[in-house]
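Okay, handing you the structure first.
Removed from the display is one protein chain of the complex; every other protein chain stays in position.
Each chain gets a letter, A and B, in the order it is written, and its residues are counted from 1.
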Amino acid sequence: MNLFVLLKTVPDTVEELTVAADNKSLDAEWLRFKLSDADEHAVEQALLLKERAGGKLTVVALDAPELDDSLFTVLAKGADRVVKLAGDLGNLQSFSAAALFAAFLKGEADPPPADTLILLRSQAMDDLEGEIGPVLADCLGLPYVGVVTGVQPDGGTVTVTKEFAGGLRGEFALPTPAVLGIQSAEKPPRYVPIAKVRAAMKSAALETVDVTPPEAGARFPIEKMYKPEAAGRAEMLEGSPEEVADRLVELLAQQSLI
Amino acid sequence: MSKGILILAEHLKGELSDITFEMLGAGRTLADALGAPLHVALVGRGSAGLASRLGAADKVFVVDKPELELPPAATMAAVLGSLIEKQQESLVLVGWTNLAMGVGSVLSARSGLPLVNFARALRVEDGAVVVTSQLFGGKIFSDVRLADGRGIVSVSSGAFPADAGRSEKAPAVEAVDVAVEAPKITFKKYVEPAAGDVDITKQTTLVAVGRGIQTQDNISMAEELAEALGGAVCGSRPVIDQGWLPLTRQVGKSGMSVKPRLYLALGISGAPEHVEGMQGSQMIVAVNTDAKAPIFDVAQYGVCADALEILPVLTEKIKARHG
Partner (left out) sequence: MSNDPVAIRLLGVPGVAVLWILTLLAFGVFGRRAWQLVSLLRRARPENRFDHLGQRLGRVLRHVLLQPRLFNERSIGLPHLLIFWGFLVYVGSFLWALGRGLFPFVPVPYPDEVGLVGFLLEIFGVVVLAALAVAVVRRAFFPPRYLHLSWDANLIISLIGLLMLSSLFGSAFRAAAAGVGPSLASPIGGALAGLFRGLPQARALDGARALWWLHVVIVLGFMVYLPYSKHLHLLASPFNVFFGNLRPAGDLTLAGAAEESAAGAAAWNEFTWKQLLSGFSCAECGRCDRACPAANSGFPLEPQQIVQKLKKHAIATGLKPPKKGEEAVALIGGVISEAELWACTSCMSCMERCAVLNEQLPIVVQLRRHQVAEGAVEKNLQDMLANLTRYGNSFGKSDRMRAKWTQALGSKIKDARKEPVEVLWYVGDYASYDPRLEEITRKTAQLFQLAGLDFGILYEGERNAGNDVRRVGEEGLFEMLREKNQQVLGKAQFKTIVSTDPHTYNTLKNEYGFGGNGVAVLHSSELLDRLVQEGKLPLKRKLGGRVTYHDPCYLGRYNEVYEPARRLLRGLGVDLVEMPRNRNRSYCCGAGGGRIWMEDVPGIKERPSESRVREAAALPDVSTLVVGCPKDIAMFRDAVKTTGTESTLAVRDLAELVWDAVQG
């Protein structure tokens, strides 16, 4: 198969996120980036597909600080080729990201070979203006399914499992080439020992392709960014068990939990 | 102003999802504030029968075609795009849910309307709609102003009360024939959750029991409550250690990491190892006898009481509510 995985880092929430002085963006000084869980799952799903069906796995990533370690890890796990799209990417939003990925993919082969599957995260916590996958698929004129938890290619078509809610899933069939938004891989992402990552650093190289992000940039300005009010202690409910239970039922109903 | 607000109704297996009513409630408030009509797009094979329940809207456009069985995002976006054009809608609300994921993005790409994801609050200011979104796992909020109230908003589940969107009124219903390309993607079948033990990471509601549950016999009380809530029972390490619940139900460092919509912590003190596994839950309610227990630092609501006293009363009330 002709497999692609597209990666875009997210801010690491282990670090304290602070809002910059303009009150409209995150303070870059403290920001650190990492691949999101869903990115890791997209890589894992692609590796599983490669192991099952053979083929070539190309990983394309939008450049970010400290990204290289993650990319060498991907190489150590079994990717055949890693391409970094570099340039003045700054605070790149989803539509610009989709445009950059689409341009790269079109440059590879237009139209893509019939056995092409393009995998990327289904969603991420910084997708404020939309998910990348469906927009990218629309640019490329390819079918797209998101929230995918299982992928079964079968010559010219691929059957995917999409998650709905509460454990219910659905199976869909779509023709390849296709774009799939991965929620979770069929197996948890594999561990690759540091020794292999270091070996990859010595033996393999990352390709870098210079890109210029589209002029348009973000699709809307953020008016204000702020931290939610301090989480602090719980709001305590007082009273007899009866009263407390009534109040709880009311709260659960408000949250449409019952 | 004929510019309206259009809500994409969400339904699965012949049932309207709560998010639909949550959006209807929020949409009603906006529509009233803007003086705009509130419309619903009810799209999908066999969906026409659901229209009668959408009385909170001024009008329901039904697109019920055989080829629209669980249509993919692109097809859905095409239907909405044509409705927007025809009906001069300016604001579109879709759910930030697995089912509707991608519809807003494609619609935004094609229509040029901006999409704002993760909405948790909406307000009207000088004719503009201000959308408050929760970013980075809830660590940061952002406000985006949709000038002229034009745009697409993807609304988080549970952000608005669903009751506000339920109405007994009969809405005006209009069947619309939208020409759509037959989707390339075909729905094959549903896959039901596997039988056997419950996967607590996939539950939307979890009743978690800790040392405060005291004996194994009391677990059944928690199970009864979980059943009433449509969820499952899980536990902290001491409970699993006692063999009162299987290992698959353990939440925390040595167990599972869970992010349900509701996490009801009964008799759990909230040791860091436990909190690590559940802090991502959307709503946490804790019941514990120790008012200083750290669980109250992560819970939104707390009750300082013996969990065993609250449990049966709560179960009764929830059962009574379901009838």
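What we mean here is this: a residue touches a chain if its C-beta (ideal position, glycine included) is under 8 Å from a C-beta of that chain, and two chains touch if they have at least 3 such contacts.
Everything numeric here is computed off the predicted structure, so don't read it as measured data.
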Touching residue (missing chain; options A:48, A:103, A:192 or A:209): A:192
Statement: Among listed residues A:8, A:34 or A:84, the absent chain is touched only by A:34
Query: With respect to the chain omitted from the figure, which of B:27, B:183 or B:238 is a touching residue?
result: B:238
- request: Considering the whole complex rather than only what is displayed, give the residues of chain A touching the chain that is not shown.
  value: 14-16, 34, 188, 190-198
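Convention: only the chains that are shown with their structure count from here on.
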- prompt: For chain B, which residues count as touching chain A in their complex?
  reply: 12-13, 17-18, 21-22, 70, 72-74, 97-99, 101-106, 108-110, 114-118, 130, 133-146, 151, 158, 161-163, 183-193, 199, 202-205, 229, 261-262, 282-286, 291, 296-305, 309-310, 313-314, 316-318, 321-322
Field: Residues of chain A that touch chain B when the two form their complex
entry: 10-11, 13, 17, 19, 26, 94-95, 98, 122-123, 125-131, 133-135, 137-139, 143-147, 159, 161-175, 181, 183, 219-228, 231-237, 241-242, 244-246, 248-249, 251-258
